[in-house]
Structures are given as structure tokens and as C-alpha cells.
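As C-alpha cells, the structure follows; a few thoughts come after it.
Every protein chain of the complex appears in place save one, which is left out.
Showing subunit A:
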Amino acid sequence: MSESYEYLFKFLVIGSAGTGKSSLLNNFIGNKFKEDRCHTIGVEFGSKIVNIGGKSTKLQIWDTAGQERFRSVTRSYYRGAAGALLVYDITSRDSFNALSNWLRDARTLASPNIVILLVGNKKDMEESREVTFTEASQFAQENELMFLETSAKTGENVEEAFLKCSKTILAKIENGELDPERIGSGIQYGTGTSKRLNAPKKPARTPSDCACHM
């Protein structure tokens, strides 16, 4: 299982319940689309090695539950994410309206430099559309997000979404905006690079000099 990669990016997929976050992830990592998927419980995980600008990069993607009751569980995964897909459902105005909250969470809990891509999912259900492309683009522009409309069902733009986000992260690394060495950057050097950034280990515990014996 010695897969080699140069970078490892920690990714989040966030957004309201039922917007198709798990479907996006599953589509991306090559699973079949399931029409009747149940809500994610807590977080789920998927990873994929992609090639970005000639660099093989491992995406470690945490797919979070959208339901409010899991908020506390999922928030604990935000820390140190390098990128995030912020997903809403183009057929649900509510999911679009909730974006600001999600965005605030992501910016505060994850790395402040987190690269976020706004994803309007369920593009295939044009007939029930409630959120126009234009207003979503505007929201993206105002909040300095990238934006794509996708369909996890047809697979349209799914890979593009992850790749676009990854490319931006990589570009930021290359122009120095992001420092992979910084703890909590959500970026690690992979096995393919000579430099392997190990999470700084806590100093080995020395047996306590506490006099208490138990």
C-alpha cells in the first residue's frame, strides 16, 4: 500500500443536510450514485490521489454530516483543513441561505487561509431550481469563494470542483501564501517527497517525579 504522493491536503465537505455532500465525495472517489442515501452520521472519510500540475497529491476528504445535531461532532474535524467544498442545493433556498453560517464556521474553526469552493449541487434538477447561478456567483464573489455548479448524479463538474480547489491550494503553496510547514495548515508533505513533515511529537513523557505512589 505504498502509494506515493508529494502533498497531502486535508479537505472538508460542508453544507446543510441533504445537499449531496456524501454523493459528491462518493462520485469523486468512484462509487456509484445512490438515489436514496441516508444522512451521514458524524463524519465519513474518503481519499484519492490526484495529479495536480504534475504533482501527485493525496486528498484526505472529510465528509461531514449536515444535520445540526452533529454540528459539535463535525466541528472537531474542521481544524487544520486546507480546503473545503461548501455545498448547497440549487433546488433548496434554505440550504443557500445557511451558507453564511457554514462559511463563518469554516473560517473560524479551520485554518484562516482555508481555500473554499462554493458548490451548487443537484445541477441535474434544473426544473426545481430555486437558486440562480447569478446570485450564487455573486455570493461567491462577495465572500471570495470559487464557485461551480455540479451534479453528483451525473458527475458533472464533481472532479473539477475538487481539482480546482486543490489547484488553488497548490498555487498558494507555490507563491508562498500557504506554508505547508505551519502546523494546522492542513498540508503535509507526502511519501513522494524527501521532506516528510511529521506531526510534532509531544516530548516523551518522563515518569512523573510526583512523589505520590499509587
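The definition used in the following text is that contacts are C-beta pairs under 8 Å (C-beta built on N, C-alpha and C of every residue); 3 or more make two chains touch, one makes a residue touch a chain; residues count from 1.
Definition applied: contacts and distances are computed from a predicted model.
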Given "Trafficking protein particle complex subunit 11", "Syndetin", "General transcription and DNA repair factor IIH subunit TFB4" or "Large ribosomal subunit protein uL13m", the protein name in the UniProt record of the chain not shown would be "Syndetin"
Subunit A positions in touch with the non-displayed chain are 1, 38-39, 41-45, 60, 62, 67-70, 72-73, 75-77, 79-80, 183-184, 198-202, 205, 207-208, 210-214
